[in-house]
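All protein chains of the complex are present and in place, except for one that has been dropped.
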Amino acid sequence: MADYTSTEMMTIAAARSLRNDDVCFVGIGAPSAASNLARLTHAPEITLIYESGTLATKPSVLPLSIGDGELCDTALTTVSVPEMFRYWLQGGRITVGFLGGAQIDKHANLNTTVVGPYDKPKVRLPGGGGAPEIATSCGEIFIIMAQSKRSFVDKLDFITSFGHGEGGDHRERLGLKTKGPTKLITDLCIFEPDPKTREMIVTSIHPGVTREQIAENTGWPVTFAAAVKETPAPNAQELKILRELNERTARAHGKAA
Amino acid sequence: MADYTSTEMMTIAAARSLRNDDVCFVGIGAPSAASNLARLTHAPEITLIYESGTLATKPSVLPLSIGDGELCDTALTTVSVPEMFRYWLQGGRITVGFLGGAQIDKHANLNTTVVGPYDKPKVRLPGGGGAPEIATSCGEIFIIMAQSKRSFVDKLDFITSFGHGEGGDHRERLGLKTKGPTKLITDLCIFEPDPKTREMIVTSIHPGVTREQIAENTGWPVTFAAAVKETPAPNAQELKILRELNERTARAHGKAA
Amino acid sequence: MPRIVSLAEAVKANVRDGDTVAMEGFTHLIPHAAGHEIIRQGRKDLTLIRMTPDLIYDQMIGMGCAKKLVFSWGGNPGVGSLHRLRDAVEKGWPKPLEIEEHSHAAMANAYEAGAAGLPCAVFRGYIGADLPKVNPKIKSITCPYTGEKLATVPAHRPDVTVIHALKADREGNVLIEGIVGVQKEAVLAAKRAIVTVEEIVDDLGPRSLNAVVLPAWTVTAVAEVPGGAYPSYAQGYYKRDNAFYKAWDPIARERETFLAWMKANVLDKGPEVFAAHAQRTRAAAE
Partner (left out) sequence: MPRIVSLAEAVKANVRDGDTVAMEGFTHLIPHAAGHEIIRQGRKDLTLIRMTPDLIYDQMIGMGCAKKLVFSWGGNPGVGSLHRLRDAVEKGWPKPLEIEEHSHAAMANAYEAGAAGLPCAVFRGYIGADLPKVNPKIKSITCPYTGEKLATVPAHRPDVTVIHALKADREGNVLIEGIVGVQKEAVLAAKRAIVTVEEIVDDLGPRSLNAVVLPAWTVTAVAEVPGGAYPSYAQGYYKRDNAFYKAWDPIARERETFLAWMKANVLDKGPEVFAAHAQRTRAAAE
C-alpha cells in the first residue's frame, strides 16, 4: 500500500517535468501546486507567471484565485492584464503553459466550455478564460487531469483550446510554431504525443497502476509506447514539501464561514 | 512705442485662448510658454500633457526638451509613450493640441518635413514627430507661428500635418470628426477659419499692426473678416508672469558650456 | 472633474436600464458594493461585460438585472460553478440570458482597443478553437506585410464602467495599485465611469512616478465605500475572503437560499455594511 495518494503522484510527476530555466504560465489548482512544488524543490529559479499580471511570483501558499494578493506581494512586478496577454503570452515569452479541462481527446484538444450543444448545453462549464491563446502561444503545454471515461473522451463536445487537432501536422498547417501539448500527466500515468501521429500515448505508468486500469479510464483505445517506463514513486522530500505547502494553504484560506 | 515685444503679444494671445477645463497637448517652445502662462494666470486647473508621457504636469520652468525631468517631477503621473499615443491622444482625451511649423498654407496645413523635393531636399527639416496624429486626434488645434513670406506660403512643399486640406468639407470627407485648426496666432494677428471655405482669415489684429504689414508678411492674398477686432494689449499681470517664467527658465537651463 | 457623491447617487445618475455596463477588477478590487447598489435600484435589461463574471454578476444575473453577458471565464475561482449564471443559461431563470463568449486575450484586447479609441482589437488568437464558430463577432484581418491572418473582436465601448480603487483625492484623481487588471482600460473605454474607493484623501501622497492613476477628468463620479470590494480584496486594506467564496457555493446552489441571502444581505441593507466586512477580514488577517 503506497504512502501517497494518486493526486500527490500526479502533482509530483508534473513538478518534475519543469526545468529551472522555464518561464511558466500557471493556472490555479493542480498546475499551481505542481509549479510551486518544482520551485521549492529542483527548480528554485523557475519563473512563475499568473495571468493576473504577476511576473516571477513566489507565493508561500497556493492561491485560491488567479489574483490572490499573495501573488502580487511576492512578485518581481505586476503588469496590467492587457499587457500580460499582449507582451508576455502573445509576445512568445512563455516556455511552458499548464492546462486542464473537463474533457480531453486523444490529440489533447480540451473542452472547458459546454457538455452538450453550445446553444442548449446539458452542462454549462466556466469557459476558456486564457486557455485558447495559452494553448497556441506557449512554447509547449503540460496538461494535468485525473483520468476517467467521462473526461477522457473519444470526441469533444466543443474544442475550447487546440492541442494537436486531428493529429499529424495539423498544428503546422494552422501556422503554429509552438509544440502544443508535450505531456499529459494523470493520476495513473504520463502520456506524450507520438512523434508522427501526435496521438497521446502512454510513456510512463505510475507505480502500482495496471494497463487495464488505464484502459478502463480512457474513452478511446489507449496506445502504449514501445518502451513504457515506470514513473519513479514520490520521494520523502517531495511528499514533505508538497504536504507542507498544502497545509499552509489550507490554513491561509480558512474554512467556509 | 509698446512696452512689450511682438513675441510676447503672440504668446499672451495664445494663452488667452485656453480655457480652465482644457486638456492640452503641449509642444516645446511657444506652445509650452503659452499654456504654462495660461495655467499661471486665468486657467489654474488646465491639464497640460506632453508627449513624453507626463499627465497633468505643472513645471515651474519651461522645458527645453519635451522630456525634461521637471515635467515628470511635477506630473500627476507619467505613462509610457505608446500609451500616450494610444489611450490619450488617439483615445480622444485631448481637447486642444498646439502645433507650429516651418511652413503653413492658407488652409492651415503645416510642413515641418522638407523644403524642396522629399528625395533631394534643399533643407531637411526635423520631420513630423507627433504632429500628423495631433492634427487629427485633438478636439481642436491652435497654431502659433511668427509671420513671414517665407513661412506663410501659397503652396507647401510637403503636408506634414493636415489642417483644413483644400478647405470646405475636406476634413469631413476624410472622416475626421475633430475641428482641426481653429486659431492661428501670429506675432501680428489672429487668423480663424472661415466657417464655409475654411480659409484662415484675419479676425483680430494686434495693437499697432497694420493690414499692410500682415499682407506683406503673408504668401497668399490675405482675407480679413467683416468685423476685425483689435487684440487687447498684454496687461501688466500677463507680462510680469510671462517674463518671470522666461527668467526662471533661462536661469535653469544655463548658458552653453 | 468628477462629482464626489454617495454610491446611491452615482448609480442613480449613471447606470440606466438597458445600458452596457462593465464592472471590472481581476480578482482584486471587484466592485461588489456597486453591484449590490445596482441590484437595490432594480436596474434591468443590462448588457454586462466582465472577463470573469465572478460572484458579482452571479448575484446581478440571479436578481434579474441582466439581459446579456459578455465574458471569458464564468466560474467561482478555485471553488466551482456560478450556479445563478448556469441556471440562467441552462434553464432561463429568472429570465433567459444571452451570452457573448470570448477568450481572456480577446476581452483584454477589446478593452485596450476601446481605451485606444479604435473600432476593433487585432491579436493572434482563437487558432483551432471552436469559439469563432459560435460567436459571429469574432472575425479576422490579414497582415498587409506577412499575409498572416489575425483575429479581431469589436472594441469594448461600455455606456458605463464601474470599478473599485484604493484612493481618490478631493479633485477625484484615482489611485490603483497591485493587481491592476483591465480597470484603467475599462474606464478609458467607457462613456461614463463610476469609481468607488476605500478612502478619499487630501492628497494621493508619495507614490511611484509611474503610479497607475486615473486623472479626475476621466472619471464621472467617485464614491467613498470602505470595504466596497468585499469579498474580493483591496491591496493594503483587507484580504480576499476566500472562505466566503467557498460559502457562496451552497448559498447560490438553490434559488430559495439565494433569494433569502440577497434579501437579508443586499435588499435590506446598504453600502455601509461593507466597512464591517472589510474590518472583519482585515482583523482575521492580522
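Quick notes on this one:
Letters A, B and C mark the chains in the order given here, with residues in each chain numbered from 1 onward.
By our rule, a residue touches a chain if its C-beta (ideal position, glycine included) is under 8 Å from a C-beta of that chain, and two chains touch if they have at least 3 such contacts.
Just so you know, these numbers come straight off a predicted model, no measurement behind them.
Only one residue from B:Ala34, B:Ile49 or B:Ile66 touches the chain missing from this view: B:Ile66.
In the complete complex, the residue from B:Thr54, B:Gln103 or B:Thr186 that touches the missing chain is B:Thr54.
Contact with the chain not shown here comes from a single listed residue; of C:Arg3, C:Lys68, C:Arg207 or C:Arg280, that residue is C:Arg207. Residue in contact with the omitted chain (choice from C:Val79, C:Val134, C:Leu150 or C:Ala243): C:Leu150. Mapped onto subunit A, the interface with the missing chain covers residues 23, 47, 55-56, 72-73, 75-79, 86-87, 90-93, 137.
Interface residues of subunit C facing the missing partner chain: 116-120, 122-124, 139-146, 148, 150, 152, 154, 177-178, 180, 207-212, 235.
Taking the whole complex into account, subunit B touches the unshown chain at residues 28-29, 51-54, 63-69, 71-72, 78-82, 84-86, 89-90, 109, 113, 118-119, 121, 123-133, 135-137, 158-162, 165, 170-171, 174-176, 252-257.
Just so it is clear, only the chains that are shown with their structure count from here on.
For the pair subunit A and subunit C, the distance between C-alpha centroids works out to 28 Å. As a whole-number value, the distance joining the C-alpha centres of subunit B and subunit C reads 41 Å. Multi-chain contact residues, meaning those touching two or more other chains, do not occur anywhere in subunit A. Each of the following residues of subunit C touches two or more other chains: 112, 185, 212.
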